[in-house]
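Quick one: this structure, given as structure tokens, is what I'll be asking you about.
Every protein chain except one is present and positioned as in the full complex.
== chain A ==
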């Protein structure tokens, strides 16, 4: 099963749990919300890395460089709150014991607090060491198995993504082929912002 689809599913489950806990008797539980946000962050990172792995396969390494400044454009020109939150998202990651295998593409950049999107660096390795989301043909991952197109942006995601890109008036490079994947990924970032704000509301 596709790692990115699994990560998306976990994200959806986490978001619904987070929203459901608002209506819970006794109020939102800080511990539970924290664990949910940890899972969401991991799922988001997993999704990003799975997306990027697909991109890499589809487009080849020649197109990698323009990606980073574009993400920067989104992150650094965003309003201060977004940047601040993304910085704080990255900070805990070096301390997290989860960092090494799953976030391998991220780990080399986790020190640079430029925002979660930017932490996507490209290493030669797949990230899939987690047993949870192992696809049935995992030994063949590196091989010739052709990846399908990244799926359409999930429809459960709010339209914040559209609003942000309108606000920032960003120029998108290399829209085709990567559009759906990146859009969904960025929307994940937005949703993780929401989860962090949920905790900040305590």
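Assume contacts are C-beta pairs under 8 Å (C-beta built on N, C-alpha and C of every residue); 3 or more make two chains touch, one makes a residue touch a chain; residues count from 1.
One rule holds in what follows: contacts and distances are computed from a predicted model.
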What is the protein name, per UniProt, of the chain that does not appear here: "Prolactin receptor", "Serine/threonine-protein phosphatase 2A 55 kDa regulatory subunit B", "pantothenate kinase" or "Cyclin-H"?
"Serine/threonine-protein phosphatase 2A 55 kDa regulatory subunit B"
Only one of A:5, A:39 or A:59 touches the unshown chain, namely A:39
Which parts of chain A face the unshown chain closely enough to count as touching?
10, 13, 17, 25-27, 29-32, 34-35, 38-39, 42-43, 46, 84-85, 88-89, 91-92, 95-98, 100-102, 129-133, 196-197, 199-202
